[in-house]
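Note that this complex is displayed minus one protein chain, with the remaining chains in position.
We just call them A and B in the order they show up, numbering each chain from 1.
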Amino acid sequence: MYGWLWLEPVIPFATSAALLIAGRRMGRRAAGWIGTGAIAASTIIAALLTWQFIVHPPSGGAYTQVLWQWFAVAGFHPRISLYLDSLAVVMTLVVSFVSFLIHLYSAEFMAESEGYERFFAYMNLFVASMLTLVLASNLLLLFLGWEGVGLCSYLLIGFWYDDEVNGLAGRKAFIVTRAGDVAMTLGLVLLVTRLGTLDIQELMHRVTLQWHYGAMVAEVAGFLLLGGAVGKSAQFPLQTWLPDAMAGPTPTSALIHAATMVTAGVYLIARLHVLYALAPMAQLAVALAGFITLVIAGFSALTQHDIKRILAYSTISQIGYMFLALGVGAWSAAIFHLVTHAFFKALLFLASGVVIQALHEEHDIFKMGGLRKRLPLAFWCFIFAGSSLAGLPLITAGFYSKGVIMWSAHSSAQGAWWLWAGAMAGAFMTALYTFRLIFVVFYGEPRQAHPPITRYPGPAINWPLGVLGFLSMLAGFIDLPAAMGGREALSGFLTPALPRFLALRPGMGEISSELLASILFFAGVYLIYLFQLQKPGWSAQLAGPGLGDTAHRFWFADWGMDWLYEKTLVHPVAWFARVNKADGVDRIYDGIAWLSEYFHRGLSRTENGRLRWYAGWVTAGAIVLVALAKW
Amino acid sequence: MISMGLLFAGVLFVLGVAGLLARRNLLMILVSIEIMLNAAGVAFIAAGALWNQADGQVMFLFILATAAAEVAVGLALVLQVNHLHHTVDADAVRQMKD
Partner (left out) sequence: MILVWLLIVLGAAGGLAVLSERWGGDWPRWVTLIGITVDFVIGLAIWIGSEIHPPQGQWLVSLDVNWIPSLGIHFHLALDGLSLLLIMLTFALGMVAVLASWHDITEGIGFFHLNLCWLLAAITGVFLALDLFLFYFAWELMLVPMFLMILIWGHERRRYAAIKFFLFTQISGLLMLISILALYFFHHAATGVYTFEYAQLLNTPLPAGAAVLIMLGFFAAFMVKLPVFPFHTWLPDAHTEASTAGSLVLAGLMLKTGAYGMLRFVLPLFPSAAHELAPYAMVLAAIGIVYGGVLAYAQSDIKRLVAYTSVSHMGFVLLGIFAAALAPPGSSAARWALEGVILEMLCHGFSTGALFLIAGFLQERLHTREMRSMNGLWAVMPRLSGAGLFFALAAIGLPGLGNFVAEFLILMGTFPVSAGLTIVAAIGVLVSTFYGVAMVQHAFHGPNRHNWQAPDLGKREALALVPMMAVLLWLGWYPQPVFNTAAASVEIIANQAARPVAVEARR
């Protein structure tokens, strides 16, 4: 049974290749079926393997499948091999299952879009790359998947290539994430030149043997790999690409820019937790990146108008929580939040897709309103997923997964009260922006006359929404805090791969932290209810001229980060490229050519055709020669 | 004795050069060249007399032959120039430039 593991990434890869080569000849229906069917097959294999893993765990807690030797040069022997441990089991199951639901949704959602086959080809390639990423047993293969998902992200953001804005957004995403990948490449080079291998298990073994706690080289390696992770996961300071990435089709945003790819950084750091446990500064940097991101993205989410951009900032902010969890050593809490976030954020995006399509590509929430009655399914999806995102106490998945992180931020050995306070503030912000979105879009009166909704979603859209809604609520019950029943289905399952979290700093019980989070949730919802629905004038006043307006615009523009990068990096490079288009170095050679031409012209001026002039020069030359010979 | 001969040759040569540089008439230039050739011949004869060798006179015969050939070709060219340009002014004939 374990022998089937390789099929998991290979099936989508093969169908992707088939769709790219012969998609046009297959026709749309067949393309949709093949694309979705391949992911279904992968999901079934993932589910069977999960079952197998639970019932008959492989010896040593992990199964390794070597496909072939990639290459072997002078002591460096990376293999194309897959590694299935409990972490990989969780990741493959979530990735393939969510991908399946989203593919099903896309089969209907994209039905009228041009390039339907191409869409499924890219999406399948994405799933193949993502599964390679999470299954790779060595970092070089992981990097292959890592770049593969980046490529698919680029291609899918710019999927509707007719509009240059989409292309620009895709370029931005690709370049910013690859900027992180430069650091990651260097990290891999550092690891392999120092430790001689990139096989993750062997590498972690050698790390513990050869590097002591706090070793400089471990810190540097940790920082470099973190560079890759913040790029891919859109964390501070490389978060600027994700909001623009919303230019892609909505299923893409749901799958790549919410549920799976952007959490690859979280997976990477969890996978290399042994290294980070030895590098306290690098780990603190992970926590700080998460901490800063979750706060600033929360503010930005609160000021956006575009429904997908709100969700994008929310994604950035939620991944910030995961980074915070990683930074304080709560490894399984990060994965827990990754899983629940995949469900509710995918649902939010898919539901927003329904709204956008119903309103004929309208993205601005302030042109919507009163959609509760007209789009009930989307409304309920938003209620479920939004409550989960904001952490509605006791019954939603997000409440449990985020609660663990907030408490860990305080009680971990690496924790601190200010990390905890930031996480709490972030939770409050989450409630604000989530319910701002819900109230504006679904309550009140329609702010603008829209043409009547002609297309209501069919079963291929409704079913995935329903399943994800169900999971957004119930997925939280796989792991419950000790004081609320103490289930450890997920963290216990992950234990062989990720060490158990140890609460070392007393001072706050888990219950009190959860209680405060609940209070903040209700306070936030009430506040935004007051501002958006009861007293709309207040919010206008708040954002009016003066400090409020300035802050609003600053947050709206993502804290000026885009502006900063434009001024410091993009413009200088573009300026240099523009002024030096003709290659300044060539002017040197032009100079040499000009010089020889100059002398040529000077000498040819003496050739004036006057016979006596020549004779005179001959005479003068003769006199000079004779004179020289005499002296 | 030898110095007188060489001095005469030198003066003759300078006269030829001066004529070459000063005159614009192609015929006169040819005449000047003849004078310079003869100056060289005189120098040869003087040197031959000094060393008591016949070589100087042999060389003069060579020069004589060369001068004759040169005049033949030169006069033909001058005639051609005159035919084409209706002038024998050296400065007016600058077609060779460029």
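The working rule: contacts are C-beta pairs under 8 Å (C-beta built on N, C-alpha and C of every residue); 3 or more make two chains touch, one makes a residue touch a chain.
Please read all numbers here as calculations on a predicted model, not as lab measurements.
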Neighbouring displayed chains - absent chain, whole complex: A
Candidate in contact with the missing chain, chosen from A:573, A:603 or A:629: A:573
Of A:1, A:189 or A:540, the one touching the omitted chain in the full complex: A:189
On subunit A, residues whose C-beta touches the chain left out of the figure: 20, 24, 68-76, 80, 140, 143-144, 146-148, 151, 154, 158, 161-164, 167-168, 170-171, 174-175, 178-179, 181-182, 185-186, 188-190, 192-193, 573, 576-578, 580-581, 583, 585-586, 588-589
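The rule we apply is simple: only the chains that are shown with their structure count from here on.
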Chain centre separation (subunit A, subunit B; CA means) in Å: 95
Sites on subunit B touched by subunit A in the complex: 17, 20-21, 24, 29, 90-91, 93-98
Complex contacts: residues of subunit A adjacent to subunit B: 607-612, 615-616, 619
